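Okay, so here's the structure we're looking at.
Of the protein chains in this complex, one is absent; all others appear in place.
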Amino acid sequence: MPDFQLIAAQLLNGVALGSILALVALGLTIIFGLLGFVNFAHGALFTIGAYAGWLTYTKTGSFVAGIGAALVSCFIVGIVIERILIRLYYHRPKEDQILVTFGLSIVLVEIMRAIFTGKSQLLSTPSWGSGVVNLAGIFYPQYRLEVIAIVGVTLVVIYFLIYKTRIGLVVRAGIDDALIVNILGIDVKRTFLLVFALGAALAGLSGIIDGPLLAVNPDMGTDVLIQSFVVIVIGGVGSFGGAVLGGLIAGEIISIATVFVPDYAQVLLYVAMAAVLILRPQGLLGVEGRA
Amino acid sequence: MSLNRQSFLASSLGAAGALATGGIGLPLAAEAQATIGNFPAGAQGSSIFVGLCCPLTGSYSADGEDQRKGYELAIEDLNNNTGVMAKIPSLRGKKGLLGKHITYKVADTETNANTATQRANEFIAKNKAIMFAGGVSTAETIAMQGVGQQQKVLFMDGASGSNDTTGKDCQRYGFRSQCDAYMVAKAMAPILAGKLGKNRRAIMLVPNYSYGLTLASSMREFCQKEGWTVLPDVVAPFPSPGDFSSYLTNIANSNADTFINIEFGNDGIASTKQAAQFGILKKMQLVVPNISTYLADGVGADIMNGVYGTLEWYWRLQDHFPLSKDFIAAFDRKYSTRPRWTAHISYAQLAIWADAVTRTNSFNPVDIIKYLEAGHPIELMLGKVHYRAEDHQQVRPVPVVLGKPKSKMQAGDDFFDIVAIVPGESVMQPLDTTNCKLPGYT
Partner (left out) sequence: MIAVRSRGSRALVALGLMAVFLVAFPFVMPLIGGDVSLATRVLVLGLFGLGVDLIFGFTGLLSFGQAAFFGTGAVVTAYLLREHLVPNTLVGLALGTVAAAIAGIVVGSQSLRQVGVYFAMLTIAFSQLFFFLENAPLKAFTGGESGLPNVPRAAIPLGFTTLDFSSALGTYAFIAIFFFLSYMLMRRIIASPYGAVLGAILENPERAAAVGHDVLRYKLIAFTIAAAYAGLAGGLLGVFQGFVGPDAFSIDQSGQIIVMTVIGGAGTLVGPLVGAFIWLFLQSSLQSVDALAGVWKLILGIVFVLLITGFRRGVVGGIITFLRRRKKPLEADIATDAA
């Protein structure tokens, strides 16, 4: 029987890992939940954010500047691809949305490879993130605990934006009934654009936040996309709480499984995802009818 | 229309059958004379063709780029009699190979074995390649060795560190120069014990695939021989999870003092960075038995400082082997950067092949294979190396290195110092354990 200390450490890790997964899935769940649009380019946007953040951090020495760069660049990329491509697809079948964003992700990743080569770039944790914290005998990376805080703040900000502001109200109304909102004279197209760009920006944010943990290279986003699906499936589509819950559950599944059956930890996640999709497809906190 | 459906079907199948018989019939006539693969057809003009299959996209694209550069420099040097090629005794003063100009093409394998196979087959069929080379991932290399064997065209392996390549998947038409997992482990263990002591407790992070598992089990075997205690492995899934935190939590909470990281490539980078964040590297000595080409670049000098490992080849070997110096100089002139070990493999393999061709005065792959199997040593960037007949594994030294502090780095890629150059003979895998049964020459 593994010792209590190890299990406690893994439980903590589950929360931290879960926060990272939740952050990564957040951009996807906003676009999917609010616009009903499946964005298979989510992993590519994650990668763009990581590169933009890395470039800025390397040039300026400020990780916070890197975060800003990731947010801004992905927001802009989101606007560009929405205007050129995505807006043509809102009324096309889901399959077409999947296909076009899948193609788009190939294009974006190959552009990254052409600019930066396939070599992994050095992205370290910021100075305020290095170090190990001792929590009652459990040693845990300071940076990961800080990520929990960052994710928390981000969720609060997003929640506030969507549910407590006038823009958010328009967004939600526009999603519910675009025609009426249009008749009322409010520009629905701009709303959709903003939501998409916001989702893209969040993908980029997760890229720079997760970047110091991973190898920064053009292919880093592939796993991210699948992980994000797992999270929102388990937690529930169209729900921020779902993204958080899904992330935490996924994080705990991996962490606890590593104690007992380490080489099956990843697989258990897919099993869990399949199980949820079969038994309760809208996920734990999801709203039925979306997608 | 009164076309009878049945008779139509019959005739179309008949057409296909005729096609098949034609396909079966034709080669029988061709094989009547001594044709082996693309010999002599590919060597009858004033030039010969070498096919290069490198992963230019996909997860090994960085290595693939380095690999490509090594090949292109080698062919340029062969055609112009410059660089290291000019210093090889048999090639002195000769441009081209046996008087023929070498032409080549580089194809992208996409780090995908199926694509690699297709490109290789095309080089052989369309370009009449007299030899082909490349591959970085194990699947690519093993697949292409198979193509070489099947088509009877010589394949000089690119990067491949798995025991299987000269083990259960060995081929008569393939030659592998990189040190395999067994050699790496056997070379490292005594050095580690010497430098770090004999009473250590090690724990390993092992990716769950053949290469990872065999390297881990070899490390376990040889470290235990040195008196080390090796704790149960922490096995991570393959393909990797990207985030190793749950596995590193296990490791951080063990009482080991030595952390052996078997993860390779981008997984090696991610897991090492994360291990540093867990404070593991402050508590434990890090050992990376097989350091991938860009690991140090990806994790940074601060983390690599004090880490022991092996590199297939490293530029500082120029202080030990004059041809390394020449190699680096020529590479730097052409590409404004120093070569990494994938480029070294590319260049060295082409050099060995060119030397064999010249000495046998033949492009016939059987002659070349037999020459290489005879184990004639050739002096290259790692000193004298030769091939072992029974499994086509190159007998070559294993460089053991130690990461140096940032302050001591004299250049952007000066991450390591050489600790030892372990002679290859002493670390070869015993032949009765390799499971290699080389198939025939024809």
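As written, the chain order gives the labels A and B, with residue 1 at the start of each chain.
Keep in mind that, in the parts below, contacts are C-beta pairs under 8 Å (C-beta built on N, C-alpha and C of every residue); 3 or more make two chains touch, one makes a residue touch a chain.
Quick caveat, the model's predicted, so the values are computed rather than measured.
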Of the residues listed, B:146, B:298 or B:399, which one is in contact with the missing chain?
-> B:146
Looking at B:106, B:231, B:389 or B:418, which residue reaches the missing chain?
-> B:106
Taking the full complex into account, find the residue in B:208, B:272, B:305 or B:324 that is in contact with the omitted chain.
-> B:208
Where B:132, B:175 or B:238 are the choices, the one touching the absent chain is B:238
Please identify, in ascending order, the residues of chain A that touch the omitted chain?
-> 32, 38, 85, 88, 93-96, 98-100, 102-104, 106-107, 110-111, 113-114, 222, 226, 229-230, 233, 263, 266-267, 270-271, 273-274, 277-278, 281, 291
Going by the touch rule given at the top, which residues of chain B touch the chain that is not shown?
-> 1, 3, 5, 8-9, 12-13, 15-17, 19-20, 22-24, 26-27, 56-57, 105-108, 110, 112-115, 117-119, 121-122, 125-126, 137-139, 142-143, 145-147, 149-150, 162, 164-165, 169, 171, 208-211, 237-239, 439
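We take it that only the chains that are shown with their structure count from here on.
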If you average the CA atoms of chain A and of chain B, how far apart do the two points sit, in angstrom?
-> 37
Interface with chain A, chain B side, in the complex: residues 57-62, 64-65, 208, 234-237, 239, 241-243, 245-247, 249-250, 252-253, 266-267, 269-270, 273-274, 277-279, 282, 294, 297-300, 302
Residue ranges of chain A touching chain B (in the complex, touch as defined) = 5-6, 9-10, 13-14, 16-17, 20, 110, 113, 117-122, 124-125, 130-132, 138-141, 143-144, 212-220, 223-224, 227, 254-255, 257-259, 262-267
